[in-house]
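All protein chains but one are shown in place.
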Amino acid sequence: MIAWTVSRWLLAAAAGDEAEFVVGDIEEEWSEIAAERGKWMAKRWLLAQALRSAAPLLGARVRSGEMTGVLIAGVLGSALPLWLCHRLWQFVASQIPFKDGTEREAWQLAVNLMVLCACAALAGLSTRTRSSAAAVAVAVAALASSTLWLIGAQPALYIFLALVAAPATVLAGGHWRRLR
Amino acid sequence: MKWVWLSLKALGLLLLVIAGGLWLAGRRASAGHLHSEIEVKRPAAEVWDWVSEPEKMKQWVSWLVDVRTDDMGHGGVGVKRVLVMRDENNGGQLMEIQGTCTEYTPPNLLRMNLVVPGAFDGTQAYRVTDLGNGSSRLEIDSQFHFGNPFAKLMEPVITPSAQKKMRRDIARLKQLAEESR
Partner (left out) sequence: MPKGETLGEFEHLVLLAVARLGDDAYGMRVRREISERTGRDAAIGAVYATLERLAGKGLVASSVSEPTPERGGRAKRSFQLTGAGLEALRRTQQDLAAMMRGLKFGEAR
């Protein structure tokens, strides 16, 4: 079950708009192999196919320019809002006449999370398919974690909430768009 | 894309509302005003030293790295003092606050004009009141005005943070004064 889910997600994330056809082919061949050689061999075959297919499919997406869109959505959906919030609170703290440290108040971190979720939702709204929403969610999570590390964010709870909420909001935004 | 544009417009409107709210809040009577007071179990003369001597000030005012003064060991009206602050939110840059003493009544009142050209200007008063029984009350009262337009807009956010910082500093002064012999 896990091998099947992981493989499907790997293929769907990599293939973008082609995901439906790729996953359909995989399912069709998987049924044939399971009937010929048994389920265990079919699972091994499935995992191997998913791992070996991810790189060429991602390469095709990069060449088609689709990944550029995903990266842009990732930057606008997470890295940019996090960076802007960080700069805003840096400015506020540096305006205090007798200065202050770099620790942020809880309410400031809450504002950061709200802004992050709003921008991530917008990034999700810009996606058309489930697989492109998944790709943007992965990009948002990766870029959010890089940005949080670069700015020295703390505490750990804030980082955890940001890394969970941002991709979840992307997926929610994409899902809402498809429902409309 | 229609929903993306609609959401962007809504966000833009929200930002305008927030900016408007900040601008209105910045027009309140207490804008830029800070006040803290604390009771210290030490006589007024000892507390006075903590607010007037540069070496003692560096111990309780966080991010204060140096105090340069031309008073030759004697305070007084007109004496100039430069407070050098380290700004951790600006890459650790050093900022100099130019201070000029406007009232000097040891061991009860020290008032200074403070200015950083282009950033802010204001006044800060330290009032020490003897309560008897070897205790005294220290009050710090400040009023600041920001020069940067964005800082002026953000004043309703800056002042509460500055207030919290002042309370932490004054609590440190109390701890240091009471622990010292």
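The first chain written gets the first letter, and so on, giving A and B; residue counts start at 1 in each chain.
Methods note: a contact is a pair of C-beta atoms (placed from the backbone, for glycine too) under 8 Å apart; a residue touches a chain by one contact, two chains touch by 3 or more.
Every value quoted in this text rests on a predicted model; they were computed, and no experiment measured them.
Student: According to the contact rule at the top, which chains on display are touched by the left-out chain?
Tutor: A
Student: So which of A:V6, A:A34, A:A60 or A:L80 would be touching the chain we can't see?
Tutor: A:A60
Student: Quickly run down the residues of chain A that touch the omitted chain.
Tutor: For chain A, the residues touching the absent chain are 11, 14-15, 18, 20-29, 31, 49, 52-57, 59-60, 63-64.
In this section, only the chains that are shown with their structure count from here on.
Student: So, what's the distance in Å between the C-alpha centres of chain B and chain A?
Tutor: 43
Student: What part of chain A is in contact with chain B in the complex they form?
Tutor: 89-102, 105, 118, 121-122, 125-126, 177, 180
Student: Residues of chain B touching chain A in their complex?
Tutor: Residue positions touching the partner: 1, 3-4, 7-8, 11, 61-64, 83, 85-90, 95, 97, 114, 116, 119-120, 122, 142, 144, 146, 148, 150-151, 154, 157-158, 161-162, 164-166, 169.
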